[in-house]
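Here you go, one structure.
With one protein chain removed, the remaining protein chains of the complex are shown where they sit.
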């Protein structure tokens, strides 16, 4: 089962500068061979369900290993059986329907 | 790694009556031996990371099998290495600090 | 526009004991006259859109006032124009379709 996901990993108990932990987490996701794109409130990830959630586990363990005693993580997860769709397809299908679409 | 999670599974392309699909999904989660509590916008789940996400996979496959061609799922996931905490502990630690707490 | 929502307010930069902040936030939501139910990963809220989001604003300001320099909040929000539905209706429509439903 192929999934498109959005992960937002928030280490707790490490103050307010979270980016070193998040960068290490995204490194783990990418090391698992997943396509990753970081935006202003998370990282989009695409891949097989098992690969994605094994990679997330490694990312969480890494964040704990770096010193975070607690993590809260928000995930959006999409699956579909009707057709294949890439992350880029999803963005384009919205942007080309916008009022000011240039295409 | 023990996790406390919140799953909100939303089948798409099946109209607006989603509860038969959600009930079947929660049945799958509980069949995996997970402690489950359904609230008005999702289901709280507690267990080992691998058990939880293998159960979620089965739940999603079940929802597709029942006829949903597409699913979007929102997940909140908490892990901590500093101490053990149950779902009931989390609720009580908030409610007993409420202004009108009766305990 | 009536909404059913789920709020998960996470103060950052205050260590790992978050419940005093969350209790104060839920107090604010309830002070606005909203029906609130706290579960293991958030609080369900029901009311008019404007009332709900003005109450959330007060809750966030309260958490900052109590000392949190940063907050991340995850919200699920449902609206429907086809029929009225309470939070209790949503829970019951799932639970009565469960495999082991006793009703």
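Labels for the chains are A, B and C, by order of writing; each one numbers its residues from 1.
Throughout what follows, a contact is a pair of C-beta atoms (placed from the backbone, for glycine too) under 8 Å apart; a residue touches a chain by one contact, two chains touch by 3 or more.
All values reported here derive from a predicted model rather than from experimental measurement.
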Looking at B:39, B:57, B:70 or B:98, which residue reaches the missing chain? B:70
For subunit C, which residues reach the chain that was dropped from this view? 1, 13, 49-50, 53, 57, 60-61, 64, 69-82
Even though one chain is hidden, which residues of subunit B still touch it in the full complex? 8, 10, 12-13, 15-16, 18, 69-70, 72, 74
Quickly run down the residues of subunit A that touch the omitted chain. 4-6, 8, 16, 19-20, 22-24, 26-27, 37-42, 44, 46, 74, 76, 78, 80, 82, 87-88, 90-91, 93-95, 97-101
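Please note the rule applied: only the chains that are shown with their structure count from here on.
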Specify, for the interface formed by the sequence copies subunit A and subunit C, whether it is same or different in terms of residue numbers shared by both sides, with half as the dividing line. same
Quick one: name the chains whose C-beta contact count is the highest of any pair. B-C
Centre distance in Å when subunit B and subunit C are each reduced to the mean of their C-alpha atoms: 16
Taking the mean of the C-alpha atoms as each chain's centre, how many Å separate subunit A from subunit C? 25
Note the residues in subunit C that touch 2 or more other chains, in rising order. 8, 16, 74
